[in-house]
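Yeah, one chain of the complex is gone here, protein chain that is, but the others are all in their spots.
On to chain A.
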Amino acid sequence: MAQRIDVKDLNIYYGDFMAVQGVSMTIDPKSVTAFIGPSGCGKSTFLRTLNRMHEVIPGAHVEGKVEMEGVDLYGPDVDPVAVRRSIGMVFQRPNPFPTMSIRDNVLAGVKLNNKRISRSDADDLVESSLRGANLWNEVKDRLDKPGSGLSGGQQQRLCIARAIAVKPQVLLMDEPCSALDPISTLAIEDLIQELKQDYTIVIVTHNMQQAARVSDRTAFFNIAGTGKPGRLIEMDETATIFSTPKEKATEDYVSGRFG
């Protein structure tokens, strides 16, 4: 059910300020695509435009096309809410809902939308989502406890469970491990490998080893200077990017000589 995303000549603005310029890329279904690049180069901004989370910020807008299976996500008759239902997102800092239990956090996508769900269906959904996020064994005895009582790594996996419970086609991850310790990071990376069987995954990371470990394809973003828009420099197979990139800037960045 995973699907392909085509981005064509995308310019992203915050008000009058152009944050990202002229990005065109193809994101393959059932694969992991990593975005790397220095801070402020627009990776996260670009990621947020893929499920129209970008426009939550006042004044933010885009030019160009983001197509999923040929449908322009920014077309006039496309509902951003529907886009976000099929393209889920995991954030940098774990953000479970503090007023909800672990179980309710997983069911948040259903419950917040006022959808009715039978008790047994809900139980199944909670179990399958938590199993999908490799968290089931750790929390199965305390599903009614608040989600904010978990450790940071568990909270992040809870957020992943919450995201996959709405059964999206694509999962966007905005530096999902940057607030986690190495062991939790490893757990999430293993999880990404498993999720790839069913979902298209796009991950932003500052950790180049992580990009090299988890992704199939890597996109390198860079910025010419402060106040200038970020650009996509190069996108290729991860192995190519980290061994024989075409661009000098990419090579400098991945070899640590810059940024």
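Here is the rule we go by: a residue touches a chain if its C-beta (ideal position, glycine included) is under 8 Å from a C-beta of that chain, and two chains touch if they have at least 3 such contacts; residues count from 1.
In the analysis below, contacts and distances are computed from a predicted model.
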| item | value |
| --- | --- |
| Choices "Ni,Fe-hydrogenase III large subunit", "Iron-sulfur cluster assembly scaffold protein IscU", "Phosphate transport system permease protein PstA" or "Ring-1,2-phenylacetyl-CoA epoxidase subunit PaaD" - which one is the UniProt name of the chain not shown | "Phosphate transport system permease protein PstA" |
| Options A:N95, A:S178 or A:T240, residue touching the unrepresented chain | A:N95 |
| Touching residue (missing chain; options A:R131, A:K145 or A:K246) | A:K145 |
| Contact with the hidden chain (one of A:L10, A:M53 or A:A122) | A:M53 |
| Missing-chain contacts mapped onto chain A | 51, 53, 56, 58, 81-82, 84-86, 88-89, 91, 93, 95-99, 108-109, 111-114, 145-146, 148-149, 159, 162-163, 166 |
